[in-house]
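Only a single protein chain was left out; the remaining protein chains are all shown in position.
Coming up: chain A.
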Amino acid sequence: MKAVVLGGTAGMGRAVARRLAERGDEVFLMGRDAGDLARSAADLEARKAKDARVGYAVCDLEKPEGFAAALDEADRALGGFDTVVVTAGMFATQEALEADIELTRRVLTVNYTNTVVFCEHARKRLLERGGGQLTVFSSVAGDRGRKPVALYGSSKAGLSHYLESLDHKFHAKGLSVLCVKPGFVKTGMTAGLKPPPFAGEPDAVAKHVVRAMVARKPLLYTPAIWALVMLVIRWLPRFVMRRIGF
């Protein structure tokens, strides 16, 4: 694969990018900070047995005007990419979001509007070449309206909905869309939160995700136990959801 990874410098994105590089895939990194990108590119290069440069470009989900240029650069570096992975996103606790309306606007914009805009850019390029693979990290938080992630969850609900439609609409044209819904994973993003039962590790999640990409699956709960957990949560009646703090 020739993969662009937006958000590949940290957390689950770092683990996915490493997994792809070690498999022998060509990887192009995108993220907000050029210094951080350079360090992660060096990491991926050192992990590959054979000499291979790993390219990167600055691309910030808060600055949609730069999306096209970053994707152009990836195209040049890779000689046309066939895979796009988006792991970048913003998280903030419900308390922090309720206290700061500007932060709420940013989280909603980054996680929904701008991620969708980025995917639209990527989708068009992939379809022009007859298809490809688009993997986007949404969250289990989008499966049901829940008290502790009311605002963050709503942005991920919108994103999951978009990805599902994308899969329906373009699957026959050769574009396979994978919506990844991680449960709690121990990364820098979740540091400081108390890990619930079944908290996952980024490496295990990356392995799971890459397998689903190769198998061209449309939806992945990871760690796998969350498929079961969310099945139950999705079917809980409203009066139960009102009462519990989940």
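Everything below uses one rule, namely that a residue touches a chain if its C-beta (ideal position, glycine included) is under 8 Å from a C-beta of that chain, and two chains touch if they have at least 3 such contacts; residues count from 1.
To be clear about the criterion, contacts and distances are computed from a predicted model.
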Which of "ArsR family transcriptional regulator", "Multiple sugar transport system permease protein", "FAD-binding oxidoreductase" or "Aspartate carbamoyltransferase" matches, in UniProt, the chain that is not displayed: "FAD-binding oxidoreductase"
Residue of A:Thr87, A:Ser160, A:Thr187 or A:Thr222 in touch with the missing chain, whole complex considered: A:Thr187
Contacting the left-out chain in the complete assembly, out of A:Gly11, A:Gly153 or A:Pro223: A:Gly11
Contact set of chain A toward the excluded chain (per top definition): 9-11, 14, 36, 39-40, 42-43, 46-47, 49, 187-188, 191-192, 194
